[in-house]
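Heads up, the thing below is written out as structure tokens.
Right after this comes subunit A.
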Amino acid sequence: MPLNEKTGEFTPKIVAFCCNWCSYAGADLAGSSRLAYPAEVKIIRVPCSCRVNPMFILRAFEKGADGVILCGCHPGDCHYSTGNYYARRRMTLLFSMLDYIGVEKGRTRVEWVSAAEGVKFSTTMNEFAAKIHELGPNVRLEDLRCKN
Partner candidate 1 sequence: MKYSYYPGCTLKTKAKALDAYARASAKALGFELEEIKDWQCCGGVYPLGADEIATKLSSVRALADARDHGQELVTLCSACHHVIKRVNDDMKNVDDIRTRANNYMQLDTPYAGETNVLHFLEVLRDRVGFDELKKKVVNPLSGKKIGAYYGCLLLRPSEIMTFDDPENPKILEDFIRAIGAEPVVYPYRNECCGGYISLKEKEMAGRMTDTIQASASGFGAEMLITACPLCQYNLNQTVDGLPVLYFTELLAEALGVKEEAMA
Partner candidate 2 sequence: MSNVSKIEKQAALIREISGVNPYKCMKCGKCSATCPAFDEMDIKPHQFVSYVQEGNIAALAESKSLWKCLSCFACVERCPRDVKPAKLIDAARQIVEREKGGDYLMADEIPTLLDPELPQQLLVSAFRRYRR
Partner candidate 3 sequence: MQRIGVFVCHCGSNIAATVDVKKVVEMAAREPGVVHAEDYQYMCSEAGQAKIAAAIAEKKLTGIVVCSCSPRMHEATFRKCAERAGLNPYMVEIANIREHCSWIHKNMEEATEKAVILARAAIAKVNLNAPLKPGESRVTKRALVIGGGIAGIQSALDIADAGYEVDIVEKTPSIGGRMAQLDKTFPTLDCSACILTPKMVEAAAHEKINIYTYSEVEKISGFVGDFTVDIRKKARSIDANKCTGCGACQEKCPSKKSLSEFNRGLNTRSAIYTPFAQAIPNVPVIDREACIKFKTGKCGICSKVCAAGAVDYEQKDEIFTEKYGAIVVATGFDTIKLDKYDEYAYNQSKDVITSLELERVMNAAGPTKGHLERLSDGKHPEHIVFVQCVGSRCSDERGKPYCSKICCMYTAKHAMLIRDKYPDVKVTVFYIDVRTPGKNFDEFYRRAVEEYGVNYIKGQVGKVAPQPDGSLLVQASDLLDNKQIKMKADMVVLATAIEPDPSVRPLATMLTASIDTNNFLTEAHPKLRPVESPTAGIFLSGVCQGPKDIPETVAQAGAAAVKAIGLLAKDKLTTNPCTAKADELLCNGCSTCANVCPYGAISYEVKLINDHGVREDRRIAVVNNALCQGCGACTVACPSGAMDLQGFSNRQIIAEVDAICR
């Protein structure tokens, strides 16, 4: 369980996949506007939300992530026209499957954040981190192929 060595508090690991065109820029704007959100959130840049393979999210949970959030352009605003629609459908399916195997719905989230929405990026991350704190540490997924 990821406990802070000094304080003994739960410090979750949160992975945020952000599309390059909208959400990553939104995160940049949150930064240049000095809008704080917890350091527990770490961003991985992808060209488009549709680049995010469900495998990446499973991998994150397998490696000990407590929450994974995917941010893309607003519907209709995707730089590649339709990528976020693919992402939305894929994630709906994946998240309900994860819920089924015990990774609560609250640990996964899809959010549309435009390049102009620094405030939304920051509030979203604050909310999401608060939710993960509320849920506590995640059950760790295991890849049985690696265990003999």
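Keep this in mind: a contact is a pair of C-beta atoms (placed from the backbone, for glycine too) under 8 Å apart; a residue touches a chain by one contact, two chains touch by 3 or more; residues count from 1.
Quick note on selection: all candidates are chains of the complex that A comes from, given by their letters.
The shown structure was predicted, so the numbers you read here are calculated from the model rather than taken from an experiment.
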{"item": "Selected neighbour of subunit A [touch, this complex] from 1, 2 or 3", "value": "3"}
{"item": "Candidate 3-touching residues of subunit A, taken from the complex the two chains share", "value": "13, 15, 21-22, 24-25, 27-28, 30-32, 34-37, 39, 42-48, 50-56, 59-60, 63-65, 73, 76-83, 86, 90, 114-116, 122"}
